[in-house]
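Only one protein chain is missing from this complex, and each of the others stays in its spot.
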Amino acid sequence: MDLAVIERSVALIGAIIVGVFASIALKEDWHAEGLDNNTTKLLLGLMAFGCIMVFFAAIGVIGPKG
Amino acid sequence: MTTAAVEHGHGHGDGPDHDDGHEEVIYQETRDMRLLGFVLFLCSDVVLFSAFIFAYLYLRGTIDEWPPILNGHQLPRLDLPFAEFNSIVLFGSGVTMHHALENWKHGKVGRFDFFMGFTIVLGVMFLCGQGYEYSHAAIGGWSGSIFGASFFTLTGMHGFHVFCGVAYLAILWWQTKKGHYDQTHYFGLTAGTLYWHFVDVIWVALFFLFYIF
Partner (left out) sequence: MAVAAPTTTPTIPRPVLDHIHPEPTGFIRKYIFSIDHKIIAFQYFITAGLFFIIAGLLAEMIRIDLLKHTGVLTPNVYNQVYSVHGSMMVWLVIIPFVSGAFGNFVMPLQIGARDVAFPWLNLAAFWMFPPAGLILLASFAFGAPDAGWTEYPPISLQAPFGTSMWCIAIFLIGISSTLTGINFLVTIFKMRAPGMTFTRMPLFVWASAATAGLNMVATTALAAALLALFLERQFGVPFYNPTKGGSPILWQHMFWFYSHPAVYIMILPAFGIISEVLPTFSRKPIFGYKMIAFSSVAIALLGFMVWAHHMFTSGMAPWLQLPFMIITMLIAIPTGIKIFSWMATLWGGSIEFSAACLFALGFLITFTLGGVTGFFLAAVPADLHEHGTYFVVGHIHYVLYGGSVFGIYAGLYYWWPKMTGRMMNERLGQWHAWITFVAFNCTFLPMHWLGLLGMPRRVAMYDPEFEGWNIVVSVCSFFLAASTLLIMGNMLWSFKNGKKAGPNPWGARTLEWMISSPPPYYNFKTVPAVLAAPYDFGNPLPYIGLDAEPGAMEATPQSTTGLVHAH
């Protein structure tokens, strides 16, 4: 199979798994206070956004044309 | 505003045996200072990457076609599928690091060990992936064009940060083995986790800027 398809598939599944785990971690820590917890929440959230981006890239919705 | 503790009775004269609570408060204060200092350091590091990202966007804005034309031919775009894969490796390591810290806080050292090791392995995998990407990117090299200049400089700086992060996590792990931290005193682990998440988030930006945009 095409290497790109393998990479994309792994990325797709990985994005879902990692994104879900990140969201669960975010939900658990939602009410935590303190500079470290708030920074962690922000960074985890941005990372979850990254997973969403990878997901959409893997299914071809976003990305350079062609 | 300092969160100085109000002592019961006067400030002086408490013997050492009454000072245990005071020692904990001293640690909390020191930890808070170190945490603020570390977060401020991360903020200044964000500025470093932002400046180079500005340079990339500015230079890209000076030409009509992207990727730019080198020696009469337009350069190819980067390998998006591979980058998707490598990105998930790095994002996954962020989640595993989070779980490592959580397990440490709850005293589950065995599970901490597992997740810490997993994180370091994923970090090294990411670096190897970048090495593969560098050897296969046919964009005219570091000095060929503004494409190579911005891509290799930015991802190179990021890779350097990841490398330092892997070294830092390895040292932290070794320190836990030596009993340096316990369930109340573990600021080093907190700092390491925050640094690792930071490195992760910078990659979110770089992935978007070079592979999607």
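Of note:
Read from first to last, the chains carry the letters A and B; within each, the first residue is number 1.
Criterion: contacts are C-beta pairs under 8 Å (C-beta built on N, C-alpha and C of every residue); 3 or more make two chains touch, one makes a residue touch a chain.
Keep in mind that this is a model prediction, so the values were computed, not measured.
Shown chains touched by the missing chain in the whole complex: B. Contact with the omitted chain, checked across B:119, B:145 or B:176, is made by B:145.
One chain is missing from the display, and on chain B it is touched by residues 1-7, 9-12, 22, 25-26, 29-30, 32-34, 36-37, 40-41, 43-45, 47-48, 50-52, 54-55, 58-59, 62-63, 68, 142-143, 145-146, 148-149, 152-153.
Everything below uses one rule, namely that only the chains that are shown with their structure count from here on.
Per the touch definition, chain B reaches chain A in the complex via residues 32, 35-36, 39, 42, 77, 79-82, 84-85, 87-89, 91-92, 94-95, 98-99, 102, 190, 193-194, 197-198, 200-201, 203-204, 207-208, 211-212.
Within the complex formed with chain B, the residues of chain A that make contact are 3-5, 7-8, 10-12, 14-15, 17-18, 21-22, 25, 35-36, 39-40, 43-44, 46-47, 49-51, 53-54, 57-58, 62-64.
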